[in-house]
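All protein chains but one are shown in place.
For subunit A:
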Amino acid sequence: MEQTNSQLKNQDTQSHEWDTRLHHATKATHEDWIGRGISYFCIGIIILVVASMLWFITSKGIATFTQNHVSLWKFLSGTNWAPDQGKIGALPMILGSFAVTFAAAIVATPFALGTAIFMTEISPNRGRKFLQPVIELLVGIPSVVYGFIGLAVVVPFMRHLVGGSGFGIISATFVLFVMVLPTITSMTVDSLRAVPRFYKEASLALGATRWQTVSRVILRSATSGILTAIIFGMARAFGEALAVQMVIGNAAIMPKNLISPASTLTSQLTTGIGDTIDGTLPNNALWSLALILLLMSLFFNALVRFIAKRGQLKHER
């Protein structure tokens, strides 16, 4: 009887031990909770940063319209930018930004395509060993250095070539062309490399020349990737501040031609935001320019997504 009792007791403690082992978290589980907590915390910070950035800039940017009661249409279509006198027409800057962005993309795209085709189709070996570092170096050069070279080389050159001050949209285009070239090139290279090998082999087997293969098969099947690359380049050009600001001349007037001083959203922001007082109309107007920049960046982002989705659908079909 006594024996069974102790046996029972023994069993009891054993089952109790099993109970704690089975029903309570192990050391590993605890570790996992902590790890999970840390990584959730980190991702939380990033989300918080993005959300507050969108919130702050939006709320500052719409103050022009909600507090100063400037009509949105007047802001977007007005051609007179003199915030001290209450005139805030942002069209000169908007036009300036779009002009340099499109011009830079149009000039850079053929160069980027040519370089990418060379790197993938004509001489992949030299492409990897020699051109890849060239592109990486171009990406690595800081934008103030591009601006400085623009100021020291491009602006005097334009002054010689066409007269005037040399500052203007065309100088900004030159500088931005070199800056977006590596972005567009490296992304185009990726999309050309992603074209299935057998497309190329099939085309060559049909007797097509290399150029026929490239232009009618490879470029065509990589179209969505190339478009994405160009849009990324345009987004970079649109948001570039200092290099453009140094060579465009910063005159907030409607751009009449390509060789007279103009301004962009970013150049106006960098020159103006330090000189205005928080909460006043001139300051709010600048934040509205920042809001346009933000919205355009979101728009470019959405465009990339849209193209990626369309591209995927086409491949699946």
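Brief remarks on what is shown
Throughout what follows, a residue touches a chain if its C-beta (ideal position, glycine included) is under 8 Å from a C-beta of that chain, and two chains touch if they have at least 3 such contacts; residues count from 1.
The rule is simple: contacts and distances are computed from a predicted model.
Its record in UniProt calls the unshown chain "Phosphate transport system permease protein PstA", which is the match among "Dipeptide/oligopeptide/nickel ABC transporter ATP-binding protein", "Small basic protein", "Cytochrome c550" or "Phosphate transport system permease protein PstA". Interface note for the absent chain: among A:L72, A:I106, A:A194 or A:L298, the touching residue is A:L298.
Per the touch definition above, the residue from A:V178, A:L192, A:I259 or A:I307 contacting the chain not shown is A:V178.
Touching the omitted chain from subunit A are residues 28-29, 31-32, 34-36, 38-43, 45-47, 49-54, 56-57, 60, 110-111, 114-115, 117-118, 122, 130-131, 134, 136-138, 140-145, 147-149, 151-153, 178, 181, 185, 208-212, 214-215, 235, 238-242, 245-246, 266, 269-270, 273-274, 278, 287, 290, 293-294, 297-298, 300-301, 305.
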